[in-house]
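The complex appears here minus one protein chain, its other protein chains still in place.
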Amino acid sequence: MNPKPWWAKLGHGSLMLLATVYCVFPIYFMLVQSLKTPEEDVFGNPFIVMNPTLENFEELFERKSEVRGFVGDALRRSYPFLDWLANTLFIFVGSVAATLVIGVAAAYALGRLRPPGFRWWRRAIFAAYVIPQTLLFIPLYQVVITLGLDDSLLALLLIYPTMALPFCVWMLSAYFQHLPREIEEAALIEGASRATAFFRIILPMSRPVLVAAGIFTLGTVASDFMIASVFLLTPNNQTITAGLGTFDVALDELAAVAGVNLLAIPVVTISAVFARGYVRGLTAAMVEGA
Amino acid sequence: MSLPGSARRREIRLAYLLLSPALLLLLTVLAYPIGWELWTSLTDLSPLSDGPQAFVGFENYRRFLGDAEFWRAAAVTVVYAAVTSVAKLALGLGFALLLARPFRGRALVFLAIFLPWAYPAGVSVIGWYWTLNPPTRTAYAPFMGHLKYVVDGAFGGGAWAFVSVILFNIWRGSSFIGVLLLAGINAIPPELFECALLESKSAWRRFHLVTVPLLKPFLALGVFLSLTSAFADLANVWLLTAGRIVFPVIGTHAYWLVIKAGQYGPASALSLTLVPFLLVVLLVLFRLFDPWEENPA
Partner (left out) sequence: MAQVMMKDLNKKYDEVHAVKDVNLHIRDKEFVVLVGPSGCGKSTTLRMVAGLEEITAGEITIGDRIVNDLPPKDRDIAMVFQNYALYPHMTVYDNMAFGLKMRKFPKPEIAKRVGDAAEILGIQELLKRKPRQLSGGQRQRVAVGRAIVRHPQVFLFDEPLSNLDAKLRVQMRVELKRLHDRLETTAIYVTHDQVEAMTLGDRVVVMKDGWIQQVGEPLELYGKPANRFVAGFIGSPSMNFVEVTATETNGALWADTPGLRVKVPPALAGRLGAYKGQRVTLGIRPEDLRIASGNDAADYSFDTVVEVVEPLGSEILLDLKAGPNVIVARVDPTVRAKLHDKLRLGLHPERVHFFDNKTELAI
């Protein structure tokens, strides 16, 4: 190939810059706000922070329930941020784990064991996406109450996996279906049982796709706001998302943005670490015989 | 036809066993609720009325047909879904094509494009809200206020809030679709692109004749996921407009009917109006994906 002319390079470079700014700016903006002191928030330049401070983050953890003697503070609600953090962690880890376990089992069944009509099973599961789940909360509430999960984190653990499951089952089963069956057969001949072959061979070699499914689940779960706010009522039981939703905009802006970032940082870090794996996994699921 | 052997029968049994947790979960969390909604949509169930629940047939649906509010919500929903999907697809395709070839710094640009989706939307939507509708005391509030004033002036009150919903949806969705399409491009054998390079000198023709057809299944998948999320979108609209719905979509309209008016029947009917549209989209998707699903011998 010929070396590109300068204008093509310049065009390419500026497109890159544009794309990057478009994607990152809102995140940068939120990050900057969360590092501001109230004074700078009011008087400073909105796009930069001159005196970065972590006091907004500290405030999240400090303000337990004591009310300081000052009118503004009296208006401010108290909240158990540490509980929220723990709850969120529990929900994220739990949902991803549950989705992967249930999804891998179903996908292995559909892609590998192929019961009669497995394609229709797969389509039926994927078709779950046509159901506007966020609009189902009245009957969902009945289910949750029947199961005794009212105001419990377990309710989310029940609902969240179903939001990511259809896509994960679809992707994983396509991947399993296209894996050369000889690899599993080789293991069977070498002395493995079906279970051993699955845990020692199939599962480890599927790591990229599992990562992709996990990241997709994390992204889906972390994006929910509605379910969390509808089903978690007591502050101690809430996740960060549900909790921040109860903040009052006018009074808690900075602390809330700090909370946003505090949740985002681990999620984004994990996603970034596995980002390449995510793409590889999606690709692997899409390539025949990958 | 011979009966399947005992080993195969065991395999099928195992398959159903492994499928059961997923099916059980979907039945509890999706099938029962959707069934309930179906039934309720044919009744006048309401927590506010004293009388027993009465079967009203298609009355709830019929009422919508003559309800200007419904048509307005439907129109807004369709426009919302269409505009965001087209924009997401265009941007996402652009991102994917930009990232398709190696260049210096690609890893960083890729990460940047991946971020909007990875950034937890449940909270970033709150961040967006405060960014676009800042409390009046912040430094950039006057600027945003001015923008809001201009947009609302041009399109009516609440327009700015709705624009912010659209922007947020596009911002996050284009990231997801970009990454999805990038994975799709990676899945296409490079020989096909090289072949195309020999066939035609025009980059546009190559794009049009080779890249798009090969990416069709992935584009279809992206469109479907984008449409479903937009159709069922409630949280973003609700949040970004702070519950002051000036441009109702079907989702918020139904939510409003339940929460404020306690009209379970009409609300259920309303929620379900979306399903047939999505089913049609899904069927098209399955058609597009069929060659992909067939098992290569």
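Letters are used for the chains, namely A and B, taken in the order the chains are written, and counting of residues starts over at 1 for each.
By our rule, a contact is a pair of C-beta atoms (placed from the backbone, for glycine too) under 8 Å apart; a residue touches a chain by one contact, two chains touch by 3 or more.
A quick note: this is a predicted structure, and the numbers were derived from the prediction, not measured.
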Filtering A:8, A:186 or A:273 for touch with the omitted chain leaves A:186
Per the whole complex, from A:82, A:101, A:124 or A:205 the residue touching the absent chain is A:205
On chain A, the omitted chain is touched by residues 180, 182-183, 185-193, 196, 200-201, 204-205, 207
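The criterion applied here is as follows: only the chains that are shown with their structure count from here on.
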Touching chain A in the complex, chain B uses residues 11-12, 14-19, 21-23, 25-26, 28-30, 32-37, 40, 94-95, 98, 103, 105, 107-131, 133-140, 143, 171-172, 175-176, 179-180, 182-184, 186-187, 218, 224-225, 228, 231-235, 238-239, 242, 251, 254-255, 258, 264, 267-268, 271, 274-275, 278-279, 281-282, 286, 292-293, 295-296
Residue positions on chain A within touch of chain B in the complex are 12, 15-16, 19-20, 22-24, 26-27, 29-30, 33, 41-46, 101-103, 105-106, 108-110, 113-116, 118-119, 121-123, 125-136, 138-140, 142-143, 158-159, 161-162, 165-167, 169, 174, 177-178, 215, 219, 222-226, 228, 240-241, 244-245, 247, 249-250, 253, 256-257, 259-260, 263-264, 267-268, 271-272, 275-276, 278-283, 286-290
